[in-house]
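Removed from the display is one protein chain of the complex; every other protein chain stays in position.
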Amino acid sequence: MPHLSIDHSPELSDESDMQALCQKLRDALVQTGVFPLSGTRVRTHPAEACAIADGHRNNRYCAMTLSVGAGRSRETLQTAGADIFSVAQAHFEQQRSTPHFALSLEIRVADEDLSWKDNSLHLGPVIPDGLETA
Amino acid sequence: MPHLSIDHSPELSDESDMQALCQKLRDALVQTGVFPLSGTRVRTHPAEACAIADGHRNNRYCAMTLSVGAGRSRETLQTAGADIFSVAQAHFEQQRSTPHFALSLEIRVADEDLSWKDNSLHLGPVIPDGLETA
Partner (left out) sequence: MPHLSIDHSPELSDESDMQALCQKLRDALVQTGVFPLSGTRVRTHPAEACAIADGHRNNRYCAMTLSVGAGRSRETLQTAGADIFSVAQAHFEQQRSTPHFALSLEIRVADEDLSWKDNSLHLGPVIPDGLETA
């Protein structure tokens, strides 16, 4: 952990660069300084069908859930959450200018005694914006 | 919130009208009278692969998780949950008449201090059954 799972309206796959969003949020998680890089996973799951609020055809949602391990203060998590949320707000600036967009973030704390990890990742420097070294 | 996430067997995408289910459940959430319309998101996520109970090829599941904000009594949530569940039961009447269907609902309460929202939705009247005003 941290694991950031992003559920969203299926149309956002075309209307926004969700891969770029993942990378921005990965960077934001790293920059909080309170989470391990090796545990960082940001991922998107578009819905197949959905019904949002009043059902207007233009309504879109992006609902983010961040699961973190125990051991950080609520203040630390509130600061980290606010930082992450502001990055998502900036990403969706265009959508937020319409009357049809709903963005949310929730942090939940996992039970460390009921968690298992097996991580073979040998980390290099964080690769910005999806550019890869050869 | 409320956010109702519906995980289901991939075959149900063809065997049932999951968009109609979303709309029925959105209406049911609104009709409880205890949740904000603007926060309502109902969405489906079919599995890619699955193994259900004894593994019979006809087994199907629909597993719903409702995430709500804090501040409602357990009795309120139990009544709301029962209402929502009965709508899903009615929707899946055909599937429930077979020996191969499993329906479930769980409500979880989010931590308000670790939640963020940015909602530009300007609401009109709830649009029934996916019909849209011009």
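As written, the chains take the letters A and B, and residue 1 is the first residue of each chain.
The rule is short, and it goes like this: contacts are C-beta pairs under 8 Å (C-beta built on N, C-alpha and C of every residue); 3 or more make two chains touch, one makes a residue touch a chain.
Computed from a predicted model, the values in this text were never measured in an experiment.
For the chain missing from the display, the contacting residue among B:35, B:101 or B:116 is B:101, taking the whole complex into account. Contacts to the hidden chain, counted on chain A, fall at residues 1, 3, 5, 13, 18-19, 21-23, 25-26, 37-46, 67, 110-111, 113-128, 130, 132. Interface residues of chain B with the unshown chain, by the touch rule above, are 7, 45, 47-57, 59, 61, 63, 74, 77-78, 81-82, 85, 89, 95-108.
Methods note: only the chains that are shown with their structure count from here on.
Centre-to-centre separation between chain A and chain B, using Cα means, comes to 22 Å.
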